[in-house]
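Here the complex is missing a single protein chain, while all its other protein chains stay put.
Right, subunit A next:
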Amino acid sequence: MKVNILAFGIAKDIFGGPAIDVELFNDATVFNLKFLLEKQYPQLKKLATYMVAVNNEYALDGDTVHERDEIAIIPPVSGG
């Protein structure tokens, strides 16, 4: 399945744009997605931390992602 990944902050710089498409197997987890992204974009591993949001909620590594989910990479936040 193809999933669309939104990027914000430094993740946008790392991906070279505000969104990318990645090809994942069905029933892939957030962990699988992070593994794939870190392989394609090793700079992600240099971040202090980063989270994945699925449908506007912080997701856990074991959560499953689906084709039409809104998925976003959340680098360390710094609002306020």
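Following the convention adopted for this analysis, contacts are C-beta pairs under 8 Å (C-beta built on N, C-alpha and C of every residue); 3 or more make two chains touch, one makes a residue touch a chain; residues count from 1.
Throughout what follows, contacts and distances are computed from a predicted model.
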| said: Not counting the visible chains, the remaining one has a UniProt entry; which protein name from "ABC transporter ATP-binding protein", "Putative ABC transport system permease protein", "Carbon-monoxide dehydrogenase small subunit" or "Molybdopterin synthase catalytic subunit" does it give? | reply: "Molybdopterin synthase catalytic subunit"
| remark: Across A:G17, A:G62 or A:G80, the one contacting the chain not displayed is A:G80
| query | Which positions on subunit A touch the chain that was left off? | reply | 6, 8-10, 13, 46-48, 53, 56-58, 72, 74-80
